[in-house]
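Sharing a structure below in structure tokens format, with a few things to ask.
As you look at this complex, bear in mind that one protein chain is not there, while each of the others sits in place.
Here is subunit A:
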Amino acid sequence: MKTIAVIFGGRSAEHDVSIITAHIPVMQSLHAAGGFDVWPVYITKVGDWYADKAMNDFAFFKQSNYEDILKRKRKVRFLFDNGLKFIWPGLLESKIKIDIVFPAMHGTYGEDGSLMGLLRMAKVPFVGCDMAASAVAMDKAFTKQVLQAEGVPVVPFVWCTKSDWSTSIFLEKSAKLKYPLFVKPVHLGSSIGITKVKRQSELENAIEVAFHYDNKVLVEEGVENLIEVTLPITGNDEPELASVERPLNKTGFFDFKDKYLSGGKGSGVNSEYSEIPAKIGDELTKQVRELGRKTYKALGCSGIARVDFLIDSATNKIFVNEVNTLPGSLYHHNWRKSGISSVELVIKLVKLAEERFEDEQNLIHTFSSSILQKVGGPKAQ
């Protein structure tokens, strides 16, 4: 039996969505698969860590006072000792060794590479994209810069950090873009702080709104005659593509309210909100799949990711919009329509994590050198 820790919650605007992802489908499927000792690890909004099996049940988080209940429990500590161990200190100290970690966090401190860095240091296999891909994908400007360099089409954009913000210079940079524009905080998901700008007089206010949430802001051209589609992908070296999916919400924007709250009965994701496969024709579907694969490889994704696209339906031009390294609820509704059950998906992700970990262990990280002896300084006594 493998001991697996599912980490969720965290200091992120998407904290609550992460609780859903962790339970539906991740822990639910791990329990259904059997062969796993599942340890839920919950990080509070202020950054306290708790590991307790009572949290295996989603009902735990439906209690209005669950935060108070947790406060009465012991926080979990970690030991990096050629692997990862959980410790609950105290008179009756207890320890468990973790064989694999399943990060189920969205947004800052979880999906942005921070957690992945911690797990790399702990030398424990973990599910999903590694640190570098997660960090690049979390930054919408970095993502576009990498993709542009790799010849993947993205809409024209400019970016600015808060410390470099100067109205005149940035407005001059933005002047080359065609309206309507979208102003976005580069690190946030779920449409937070995003403004559609139709004329220059609205631009400064939109940038101020984006800087309220982030220190870096992206301004990009909107796409006319817009069709949005998304493509979930799994795999390490050989990406496997799910179905191209089109959201059917009114605004055409990928929004958490639509995905999670529009009536899904316990499935975690509202399966009524999208068209799978998207009816965009064979040629566009083929191009989307090719660009999805290229994007996944260009960013160095592994395990799982989802690539979002913008299509101008009049010109059939396709642009990659952004990459999500932990799709909400793993987009299991899409995989299911592609013939892969949630249990199969989760088991596959665990296997991919172990394979990547093994490859990583086979790399040479240290080598002998005599550099220390050659450096001058006081002689040893």
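Here is the rule we use: a residue touches a chain if its C-beta (ideal position, glycine included) is under 8 Å from a C-beta of that chain, and two chains touch if they have at least 3 such contacts; residues count from 1.
The criterion applied here is as follows: contacts and distances are computed from a predicted model.
For the chain that does not appear here, its UniProt entry gives the protein name "AB hydrolase-1 domain-containing protein", which is one of "AB hydrolase-1 domain-containing protein", "Polyamine-transporting ATPase", "ABC transporter ATP-binding protein" or "Putrescine transport system permease protein". Across A:N82, A:N205 or A:N225, the single residue that touches the chain missing here is A:N205. Checked against the full complex, the candidates A:N65, A:S168 or A:S368 give a single residue touching the omitted chain, namely A:N65. Seen from subunit A, the chain kept out of the figure touches residues 65, 68, 193, 195, 205, 208-209, 212-213.
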